[in-house]
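Yeah, one chain of the complex is gone here, protein chain that is, but the others are all in their spots.
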Amino acid sequence: MSDRLIKMQIPIILTAIIGLLMIIEFFFPMPATITNLNITLRSFVTIISAAALILGTIVLTIYHGKKVGTKGSEWYYSIVYILAFAITAGLGVINVRDTTFLWIYNNMTSPIGAALYSLTAFYITSAAYRVLRARNWEGAILLVSALIVLLMLIPIGAILFPPVVPIGTWIRNIPSGAGFRGMIIGTSLGIMGLGVRVFLGRQKEHLGIREERRGSE
Amino acid sequence: MALIVEGRLIGLVSLLIIAGSIIYYMQRAYAGQLPKLRRLAAVNQIDEILGRCVEMGRPAYYLMDTVNMDTPSVLAPTVAAFQILAYTARSAARLGAKFFVPVVQGLAYTISTEIVDEAYRAENKSDELKLEEAVMYLPDGADRMYIINHMWSDGMAGAFFIGSWYHKAVIFTENAARVGAMMLGGTDTTHNIPFIVAICDYSIIGEELYALGAYVSEDPTVSSSLAGQDVGKFIALILIILGSILLTLGISIKGLLSM
Amino acid sequence: MSLMDKMLALDQRIIFALLFLALAFPILNPVILPMDIQKYSRDSFEFADSIPAGSVVLIEGGLGAATYPQGGPGLEVQIVHLLQKDVKLVFFSISTEMAQWTVTAINNALDNLPSGVAAENGVNWVHLGYVPGGESGVAALANDIRSVKTEDHFGTPIDQIPIMANINKASDFAACFWWGGSEGSIPYGVRQIVTPFGIPMTGMCTTNEVPNYTPYINSGQMIGIIGGVRGSAEYEYLMGMPGLALGQAMATNFGGLLWGILVVLGNILYFIARREEGAD
Partner (left out) sequence: MDSFLLGLIAGSFVSIGAYSVLIGDNPLSKFTENLYMGILGGFIFATNWNYVRTNAFNPVFQGNFVYIVAIILCVLLFSRLKTEWLWLSRYPVAVTVGAGLGLAIRTTIIADFLGQISATVLPLTSLDNLLMVIGTVTAAAYFIFTAQMEGPYKYVNKTGRVFLLAAFGVTYGQTVSFRFELVIGRLVDMLRPEVAIYTYVMLLLVALGLGYGYYTKKIKWYSGR
């Protein structure tokens, strides 16, 4: 077996075969063997993703370990990481339903997660002050529709300026609905184009392969 | 037993037509007949941003946000983001820009490592690459703090926000803007695209994301496939306009569409 | 750098601090600004208000850890509202976690009850607890309560509970309140209680799910709906019982107003700056 075959061609063909299996199963009535095969393949995908996450955390821990070992810049923070990782992973591997493990999750991870998620409110406001300016007609459209919809949604908006409710609802349903519909139609075609190119092996960057260009534009 | 699952005939037919025209245009390109495509400015902007980073001696970040490859709707934009990453990493290697790719999911992390490694190898700059620092796995969620902190301490000068973007879009773009980076953003998710468009210096939206992936392959036969996608758009436009006119006259084609 | 340029390039941390203050202030000191009541919330409230004294109603408690902050305050106020009107309440939940949260809602409501209102467990209200089986469980409950539940959430046999003496079918109830949260279970109620038995129903869901249920409201299968934290706040407002939901809604108000003012200010400054540049 040549190097090129196992390093490149088989993965590409495998991608195409599995992809086509999923598509064919959807359109044509299939014998149970094929449906079961597809179900098994999809469960493989979730198992692979889970294993990949294990790999990721291991690599990250090695990185922090090296940092502590070589006393790299700001290595003391890495100790925080390693301690937190060791305690949580240790408790969790022994028993995922361990009460301390769940306590850590519920009272440390989810509040930080929620706080970080809510950072968006701050950045949205600071960005709005900076960029939502009627510099040109494009900016003006963005600005006006954003302001009207926000006013419609906050409870006091309709008291301050009653027409925002019908106007806001209209903008949300008609122009905005139409814009997103057009975009979704385009995106769906983009996905199909991507699929054809990947299945034909014309684009294989996702496998880490990038061949020399065939010619220049 | 029916030959085709009920309600999916038209879906299959349109898929075959669209896929067929994509393949047709790619075959024609092989024979030397290239369709005339509109330039996507983003291709040049990638190099512009990286050039700025080299000039200022500061790193460029390539962020992809959600890369859960077991979710089909996320996978497609992620694969497109990998295609653009392959080009960007190679440009960065050629120009000598410091390049940083944090990834929040294991499989995407493995792929990104390979892409970046391959890119530097292709430019014979493997010795300039510290792989474990250039491509990093960060647990999904914890990346928010890591990236914000490092954006400020590194003083990054360029950023790419490409892929399937969710709530992190506004967090990262606004921080990058405040740090003073030049940004190119592109996504196909409907909920967070406004922030990408409003905050980034350059943006690509929806289908352009996939188109950029094809453009940067720098293979004219690949980008020719975009002409095939256009056939699909023409079909959609004709169906909508004709269908609406017919419906106004009292003839409905909706039954036909859901066959 | 002129003052104008400084204002235009306002440090983001000042904006963050202002936003923190705008959001925290209403939580600490609930300032009640007038609010526009959405039609669906008003319909739902008026429906609850129209239930005659002495009748028995069915309440599904489907709020969980994620949805309780939004719907909980509303459910608590509704319990107070109905008990004050001398309506008898029968609770149930279609998951174990939600059954526990329903107990929390009942306890909080009883704490806030004005003195003199009768609220005895078993006489004025009963919590049947967890009903397994999803939609088929609801169907079974609607047809014959005793086929699914023999004792209530606290272990008292149903036959010893006074309120349950004449109750065994959906048709024995005057109304149904479906606090679905984000369970997506509202259709169960419509299909298994409203359609077969003709019991009028209203409910609550998270804001983003409201559009999913508008078809039921338009067809008259549901009478209004409480949507998210704003719906809960409106219930509190209509009852004149300001609580956590109203505080949160007011905080949204302050935040939204700050956002709007900043955007408008940014634009005004931008235009003045551009004019000055043009004049130079």
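Per-chain residue numbering starts at 1, and chain names A, B and C are given in the order in which the chains are listed.
Heads up, the rule we're going with is that contacts are C-beta pairs under 8 Å (C-beta built on N, C-alpha and C of every residue); 3 or more make two chains touch, one makes a residue touch a chain.
Predicted, not measured: the structure shown is a model, and the values here were computed from it.
Every shown chain touched by the omitted chain in the complete complex is listed here: A, B, C. Although one chain is not displayed, chain C still touches it through residues 9, 11-13, 16, 19, 23-24, 27-28, 69, 207, 229, 244, 247-248, 251-252, 255-256, 259.
Mapped onto chain B, the interface with the missing chain covers residues 8, 10-11, 14-15, 35-38, 69-73, 75-76, 79, 106-107, 109-111, 113-114, 117, 131, 138-142, 145-146, 148-150, 152-153, 170, 177-180, 190-195, 197-198, 205-208, 211, 226-227, 229-230, 232-233, 236-237, 239-241, 243-245, 247-248, 252-254, 257-258.
Contact residues of chain A toward the unshown chain are 7-8, 10-12, 14-23, 26-27, 40-61, 74, 77-78, 80-93, 96, 101, 103-112, 114-122, 124-125, 128, 132, 138, 141-150, 152-154, 170-189, 191-192, 194-195, 198-199, 206-208.
By our rule, only the chains that are shown with their structure count from here on.
Common neighbours of chain A and chain C under the contact definition above are absent. Farthest chain from chain B, judged by C-alpha centroids: C. Chain centres defined as mean CA positions place A nearest to the mean of all protein CA atoms.
Centre-to-centre separation of chain B and chain C, using mean CA positions: 41 Å. Rounded to whole angstrom, the centroid-to-centroid distance between chain A and chain B, based on C-alpha atoms, equals 12 Å. Chain B has residues 174, 178 in contact with two or more other chains. With touch defined as above, residues shared between interfaces to two or more other chains in chain C number as follows: 12. Put simply, chain A touches chain B in their complex at residues 23, 26-29, 45-46, 48-49, 51-57, 59-60, 63, 113, 116-117, 119-120, 123-124, 126-127, 130-132, 142, 146, 180, 183-187, 189-198, 200, 202-203, 205-210, 213-217. Remark: chain B residues 1-5, 8, 11-12, 15, 18-19, 22-23, 26, 68-70, 76, 79-80, 82-83, 85-86, 90, 105-107, 109-111, 114-115, 117-119, 122, 132, 136-139, 141, 144-145, 167, 170-171, 173-175, 177-178, 188, 190, 194-195, 197-199, 205-207, 209-211, 213-214, 217-223, 225-226, 228-229, 232-233, 236 touch chain A in the complex. Of all the residues in chain C, the ones that touch chain A in their complex are 10, 12, 15-16, 19, 23, 33-36, 230, 233-234, 249-250, 252-253, 255-260, 262-267, 270-271.
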